[in-house]
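Below: the structure, in structure tokens.
Every protein chain but one is kept in place in this view of the complex.
Moving on, here comes subunit A:
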Amino acid sequence: MHMQVEETTVEPVRLFRINTGSCNGCDVELAVTSAVTEFDVEQLGCRYTEDATEADVLLITGPLTVKARDEVLRLYAETPRDRITVAVGVCPVSGGVFRDSYAVDGPIERYLPVDVNVPGCPPRPQALLAGIGEALQIRQARRAGVEPVGRADGKGQEGDNFPARCRLSFDASVCVDCRMCRHVCAAGAIRFQEVEGGVRLTLWHNSCVFCGLCSHYCPTGALSVTGDWRLDHPAADAFAQVERGDIPYAPCSGCGEPIVPAAPQLLHTAFRRPTPEIDKLTALCPACRQVMSIGAPGR
């Protein structure tokens, strides 16, 4: 990985962390970036400080609890005006799994501006370094008085030993609109909506905690976990970080009502080896299926 950032001065860039009420996952992984050589922030010319007034880059973890708010804002007020703020993990951005609680007061952007988001739950150290690297680029650009350029695109997968549980991928062509994924998603990251001619699934990577439960319970494999961990992005692009797909309606071959036909993957799960007779059922709406199977509608 090439993430060396050239600093014009020898003075290290100082990182300051504020925990706003996290589960400590992100914080423990940030400790790794101060202790383990492979992931040491030193390689980016950074070092951690325990003094808020020294913060060049501010790392924020946690969903911002009501109780922690005053202390967080007090510490934030102590940091220099030109600090770059990084939201670490999905919690500061959306609340993650903790959203909709009386005790959570986030998203953090209600109280202070954020420059970079690093999705993940928690983000792996490589992703943390990439996010901090992005913050350093913004810092340099601001100091030079130019607009920061977006991060060089490139998926974080190659040369990696382990396929980590990262970005979710959606294949609309095998989705049967059963919505089990939304049912099991603790973070409320998945949304279904009716659109012209079909149903749309939207999965937001700033809320997803990458647990993969949606993919585990998906009967057809429409949702799958990928190893792509490079999800850091400028905070202004937060809502563009989505996986989206439209599941098209097809007319019922009996009555013409628009339906989502059953995907072959679902038939294989249900019947192992579907017969042409069974295949025909997939293009029928429930009412027409009932007519075909037992002759007359139930009620």
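Please note the rule applied: contacts are C-beta pairs under 8 Å (C-beta built on N, C-alpha and C of every residue); 3 or more make two chains touch, one makes a residue touch a chain; residues count from 1.
Keep in mind that, in the parts below, contacts and distances are computed from a predicted model.
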Identity of the absent chain, which is to be given by its UniProt protein name, from "3-oxoacyl-[acyl-carrier-protein] synthase 2", "Response regulator", "NADH-quinone oxidoreductase subunit D" or "Serine/threonine protein kinase": "NADH-quinone oxidoreductase subunit D"
Touch with the omitted chain, as defined above, among A:R165, A:H205 or A:R230: A:R165
Residue numbers in subunit A that touch the chain omitted from display: 19-25, 27-29, 31-32, 35-38, 50, 62-63, 65-68, 71, 96-98, 100-104, 121-122, 124-125, 161-165, 183-187, 209-213, 216-217, 225
